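Written out below as structure tokens is the structure these notes cover.
All protein chains but one are shown in place.
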Amino acid sequence: MIESILFYIFAGILLAAAIGVITARNPVHSALLLVLAFFNSAVLWMLLEAEFLALVLILVYVGAVMVLFLFVVMMLDINVAGMRRGFARYLPLALIVVAAIIVQLALVFTSDQFGAQMLADLERYPADYNNTAELGRLLYTVYVYPFEIAAVILLVAIIAAISLTLRRREGTRHQNVGRQVQARAKDRVRLVDLPRRQGEGDK
Amino acid sequence: MQEQNTTFTMPDFLPALPEMFLLGAACVVLLADLFFPGRNRGLTWLLSLVALAGTAVCVLALEVGEHGVMTFSNTFVLDQLAILMKLAVLAASATVLVYSRHYLAARDLHRGEFYTLTLFSTLGMLVIISAPHLLTLYLGLELMSLCLYALVALNRDSAVGAEAAMKYFVLGAIASGLLLYGMSIIYGVTGSLQLDEIAAFIGAQEERHLGLVLALTFVVAGLAFKLGAVPFHMWLPDVYHGAPTPVTLLIGSAPKIAGFALVFRLLVEGMEHLYVDWRDIFILMSVLSLVAGSVVAIAQTNIKRMLAYSTIGHIGFLLMGFIAGTSEGYSAALFYALVYVLMALGAFGMILLLSRKDFEADNLDDLRGLNARSPWFALVMLLVMFSMAGVPPTIGFHAKLAVLSAVVNAGFLWLAVLGVIAAIVSAFYYLRVVKLMYFDEPQDNAPLSGGIDMRVLLSSNGIAVLVLGLMPGALLTATIAAIP
Partner (left out) sequence: MMAWLETTWLTVWGVLPPEVQYTVWTLTKILAIVLPLMLAVAYFTYAERRVIGYMQGRRGPNRVGWYGLLQPIADALKLMFKEVVLPSNANRFLFLTAPMLSLAPALAAWAVIPFNDGMLLADVNAAVLYLLAMTSITVYGVIIAGWASNSKYAFLGAMRASAQMVSYELAMGFALVGVLMAAGSMNLNTIVQAQSGGMFYWFALPLLPLFVVYFISGVAETNRAPFDVAEGESEIVAGFHVEYGGMAFALFFLAEYANMILISALAATFFLGGWLSPFEGIGVFGVGESLLAEPGLHWFVLKTFIFMFIYLWLRATFPRYRYDQIMRLGWKVFIPVTLVWIGVLAVMIVGDIGPWFGGGA
């Protein structure tokens, strides 16, 4: 009962936030509303007792991805009027796509595999059930091969990002910390014995 | 941590030996390039070739039975088809590395990332080829594509390159999205990610589920994007044109084999029972590709763009093999893919050979009078162009013949006729290249660049086009044996 109420509250906020993302006039507001939407979907996951997914959604999307998004959106001076142009023109197409998606999802949820009748069979796990451990076990046993490929994809993403952005420009001064730390007094300071010149102090 | 999952048994790692070797080797190349860059990255180049050769040795060392082996909880399959395609992909990638070296060295593009990303992209292709599971299929595709996106943008100072990379990335991401969406619906309807289980589910149903047909539309659209079939071909000419030529060479060659694998695994192995549904879409795409590929290419003055449209035309032929819907058709399509890769390597390799420092030989005029400059390489180019046009006795003739006869046997005579007409129209622009080489005066007389390794390999590439055309038996048998 309480769970249903909570579900409808959070789902409502989620929908409102999602609509706000595409209708907000200011891109920064859009990004912040998207954060709100992510947060609410995390809460919905939490209600489904998928705490790992919920927390990782917050950690990765809210905590890292959206921060960088906001970073870029705030730095760019986006022409809001230009972005709004064509909204009405593409609306019919968007509605068609939305209708298609709804039909498809309806077809999936009425199928034998994921239909509503399956929900009745879902069992509740006891409080000490740990779906983080369960996910970890699956990832490292049954799905180890796809999991490793995903890891390689991330490695490639790092290589690609670095190769596209790292450039050694002429004229920039680089700090070599290793060399700085290794520097000793004798490398920098030369002690010279200056013999006292004859007759200088006599005057 | 205390409780152990007792039902899990250690998977058999051996069938995935090539992938594991290549991954390890690619990481070694990555580190070696970082610490020992040398002046010409000779070590990186050599290690990359050794990596590919070692992987090929691993592939050859593996034995598979009639039906292949599955491992890693059925997320990996190794069968005859996989072995054949893996060898072809590895050979193509190695050829790309050999052809590209002097071109990159003459420019400011000779960076270690070219080698590592090429290796990782090859790894992605191997993963696709061995994927009996939607998850691995998709991940392999992403691994391959991600490397290619980055490679297209390799020349950061080129505006054309950046535009091409952006187009490729955005459209590729949309295609991946479509594919993924289709896959998720398939999973939703059938309840499985494993292709053989999906096939069994669809086969067991009396009437087909509407959701599956919609999913199929998305999947086919995604695949067509990746293959570059009309009407999803918009990115192809710009990317071929904008990318550095070695990268064009890479995109134009090995990924086509992976593309064949993608289509074969998904549509034939997974959804053969929906053949009638995807066949109709394929017929439409094939016809449009043939027309666009043969007609638009005539108007091009840039060889890379011309070859891009020629690729579209060839994809139209490749799709015919699938339209036939028989083992004969599939092996013909596989044969076509392999032959196309051989020809594309030759054609783009020739552009690389003609280019030199501060000079891009990517206009048709740059080929003028090649015969006067180098009769031997003019002959090589002649063979490749004849083969692309489908002139006997080159291998391209057999490829077209195989596909067309499969289509005719399946009852699509009109499609075969259209294919022949398209081939004749496209012969015009292939033969124009030959005319430029043999009957026009050269515009510049600079000596050809390229090391001895490249010259030898390019020569053997041209000879292979001819020799395989004279004796296509072995390759034909191999492709027929690969498709069960």
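To keep things simple, chains are lettered A and B as they appear, and every chain counts its residues starting from 1.
Basically, a residue touches a chain if its C-beta (ideal position, glycine included) is under 8 Å from a C-beta of that chain, and two chains touch if they have at least 3 such contacts.
Just so it is clear, the structure is predicted and the values come from calculations on it, not from any experiment.
Undergrad: With the full complex in mind, choose from A:15, A:48 or A:74 the residue touching the hidden chain.
TA: Of all options in A:15, A:48 or A:74, contact with the hidden chain holds for A:74.
Undergrad: May I ask you to list the residues on subunit A that touch the chain which is not drawn?
TA: Missing-chain contacts on subunit A: residues 2, 28, 32, 35, 51-52, 55-56, 58-59, 62-64, 67-68, 70-71, 74-75, 128, 130, 132, 175, 177.
Basically, only the chains that are shown with their structure count from here on.
Undergrad: Can you check how far apart subunit A and subunit B are, centre to centre, with Cα atoms defining each centre and the answer in Å?
TA: 33
Undergrad: Under the stated contact criterion, what part of subunit A meets subunit B in this complex?
TA: So the residues of subunit A touching subunit B come out as 100, 103-104, 107-109, 111-114, 133, 137, 141-146, 149-150, 152-153, 155-157, 159-160, 163-164, 167.
Undergrad: For the complex, which residues does subunit B have touching subunit A?
TA: Its residues touching subunit A are 1, 5, 8, 11, 16, 23, 30, 72-73, 75-76, 111, 113, 116-117, 120, 123, 127, 133, 135-136, 139-140, 142-143, 146-147, 149-150, 153-154, 156, 185, 188-191, 209-211, 214-215.
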